[in-house]
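Of the protein chains in this complex, one is absent; all others appear in place.
As written, the chains take the letters A and B, and residue 1 is the first residue of each chain.
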Amino acid sequence: MTDSKHIFSENMSKEIDLIRSKFPKDKSKSAIIESLLIIQHDNNGFLNDELITSLANYLSIQKIDVYEVATFYSMFNLKPIGKNIISVCTNISCMLRNSDGIVSHIEKRLKIKIGESTKDNKFYLKDEMECLAACNGAPMMQVNHINYENLTTEKVDKILDEIAND
Amino acid sequence: MTNLCTSTFSLKNPSSIETYLSQDGYSSWKKIISGEIPKSEVITIIKESGLRGKGGAGFSTGLKWSFINSSDQQKYLVCNSDESEPGTCKDRDILRYNPHAVIEGMLIASYAIGASVGYNYLRGEFIGDQWVVFNKAVKEAYEYNFIGKNILKSNLCIEIVPLIGAGAYIVGEETAMLESIEGKRGMPRIKPPFPAVQGLYGKPTIINNTETLATVPYIIKNGSEWYKNLGVNDSDGVKMFCMSGHLNKPSVIEAPLGVLFSKLLDECKGVLDDKKLKAVIPGGSSVPVVKGEDIMETPMDYESLMKIGTMLGSGGIIVMDESTCMVSVLERISRFYYAESCGQCTPCREGTGWLYKTLVKIRSGNGDQSDLDLLNKVATQIEGHCICALGDAAAMPVISFLKHFWTEFEYYVDKKQSMVI
Partner (left out) sequence: MDIYINNNKYQALDDETIIQVADRHDIHIPRFCYHKRLSIVASCRMCLVEVEGAKYPQPACSTIVRDGMKVNTVGSVTEDAQKSTMEFLLINHPLDCPVCDQAGECELQDISLDHGDYKSNYKEIKRTVIDKDIGNLVTTEMTRCIHCSRCVRFGEEVAGIKELGMTGRGEETKIETFVNQSLTSELSGNVIDLCPVGALNNNLYKYSARTWDLKQISSISSNDCLGSNIYYHTYKNEIKRTVPKENEQINLSWLADSDRFGHEGIESEERILSPFVRSENKLIQSDLETLNQAVSQKMQEYTSSTTAVMSAQSSCEEMYLFQKILRESGIPNIDHRSKECDFGYQDYYPIIPSFDIKLSEIEFMENIILVNVNISKEFPILSVYLRNAVKQNSTNIISLSAYEYLENFDISHSETLSPKELEKYFTTTSNNILSNINKDKKNLIIMGPSTTYLKNYTNITNNISRYAKSINSKLSLLGDQCNTSGAWAMGVVPHRLPGGIEIAEFKNTAYLSSYPKNDLLIIYNLEPEYDFSNDTEIIDRLKNSKFNVFFSSYMTDSINKYADVVYPLAVQQESHGSYINTNKQLQVFNQVISPRGQSKNGLEILLGLSKRLGINIDDEQISKDINEILSKMNIKSNYILIDTIEMTNEKNTLEKIIIRSSNSNNPTLRRCKSLLTTHDNDDFMSIPNSMKINSESKITINESENSFKIKANIKVHDKPDNTILVKMNGRYAQKIGSYNTSVDLS
């Protein structure tokens, strides 16, 4: 007897079912990652214990299985974050093209440090560790997972202005 | 310079199935399905073409396919689109500009190894662009019945399923990817057993890189000899080179293997602001760095790069000019491997942090000569002692940076500042 309690909407349940159907019948764990991504997206960009428990119950797996995954992959946030996620690639190719300057410009502009969200909760400046695979467009950033490449400080200002006014 | 994977890149609506079909796309798949090319020949063609894995390891693709456990059981194909080796940005372009080549390659590979399902695992950060494009392409291919049930009335059924990750470099390691598809933490498995024997869900599985699979339809279409001859000298075929860093025009270039580095540099209009070339990391950040002058006239192929003490890796070529502080670059590289270590095996979990912390210490002016020796020692202690290659990937840059730029590091611990500022 497993606990089947969950708090997903009918729509969300359908989406999870669809993800579930990509994998063999007895492999419901496989659906964790993509499900967590859509659940997180639906919950202002972060996960909490209740959502993790819900997914575990929905997929009839252990809660710790979901939690292990949620804490391993860097795109999952276990705390509330700002609405728009900015990830500036600071890896080597971007670093050579002054990505650090881009980061400090954004920090100054948004009055936050890397890893923080703005007071008005509009922006979250992620401490991106990974290379975002746009090395020939360095320096680059992703805002809400859309790439902006060959950045200059002016270009960054323009992009952030547009999003802030959205 | 040579267009296979990149052949649709400059066309209008490059990702659409119509564009791909206009380029004779899916003709290889149709030939195979119709029996024009017998199943048994597919692996032979790929083997003979000399195609090698383009994700980094460079293992013969045809040979890999032939390892598949041929017993009558479920088998899987996995396409590795978790492109995340720093300096590498080729698969992202294939996925968004030529997704149908990936699909066709996956279909051919699945058929050849007897898999009824092919998963394409895209890194999580591709969710905004490549993920959308690739899903759309798969949908189109289903509509054309290139994928799915009873493909082109052949009774053959192959499903192609896009999957998305959620941010973890290590998942690019093939067994970590299998773990991730199984819904677990991306922790590499011990080998043997190799995936071709026991892979996804314990079933025989072949994992190939996106570029590798996208190349397959072109080889089937034009034959193994054709592909072989595209290369230079002993290096068969082509490779996508991702030129980044201090360049006037950073670009992704598909070129014959064995092309001279200087030629690629020319394609990128030379070093940024015509400064002097200082160093190059030729295969993604985990391969050993080499001095600029040592690589300038080196042919970009597996063997030649090995000769100068480095590797072709993923083809991510990072170019550094004379203004580059090698201590800072190494610190950034170390930070990356420290952050991306999965944490399961001791040398990597503990050692990558040690390397990074020591480099931070040096960079902040608190290091001394003994810390340089320590870096070498710790890197040597990690190298070859881990389950997967991430440990080596963290160790190799340290060892090579210290080897080639020892004086610069010495200067830093001595003067507490960079030699290049």
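By our rule, contacts are C-beta pairs under 8 Å (C-beta built on N, C-alpha and C of every residue); 3 or more make two chains touch, one makes a residue touch a chain.
What you see is a predicted model, and the numbers here were worked out from it, not measured in a lab.
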| item | value |
| --- | --- |
| Listed residues A:Glu15, A:Asp42, A:Glu68 or A:Asp100, member touching the removed chain | A:Glu68 |
| Touching the absent chain when the full complex is considered, from B:Asn135, B:Gln381 or B:Ser418 | B:Gln381 |
| Where the unshown chain meets chain A, residue by residue | 1-2, 49, 52-53, 62-65, 67-68, 71-72 |
| Contact set of chain B toward the excluded chain (per top definition) | 168, 185, 190, 192, 338-347, 349-354, 357-358, 361, 374, 377-378, 381, 383-387 |
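Throughout what follows, only the chains that are shown with their structure count from here on.
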| item | value |
| --- | --- |
| Chain A-chain B separation of Cα centroids, rounded to whole Å | 24 |
| Residues on chain B engaged by chain A in the complex (per definition of touch) | 74, 83-89, 91-92, 119, 123-129, 161, 163-169, 180-186, 201, 242-246, 250-252, 281, 285, 316, 318, 320, 324, 328-329, 332-333, 335-336, 339-340, 342 |
| Residue ranges of chain A in contact with chain B within the complex | 22, 24, 27-34, 36-37, 65, 68-69, 72-76, 87, 90-93, 95-97, 129-138, 142, 144-147 |
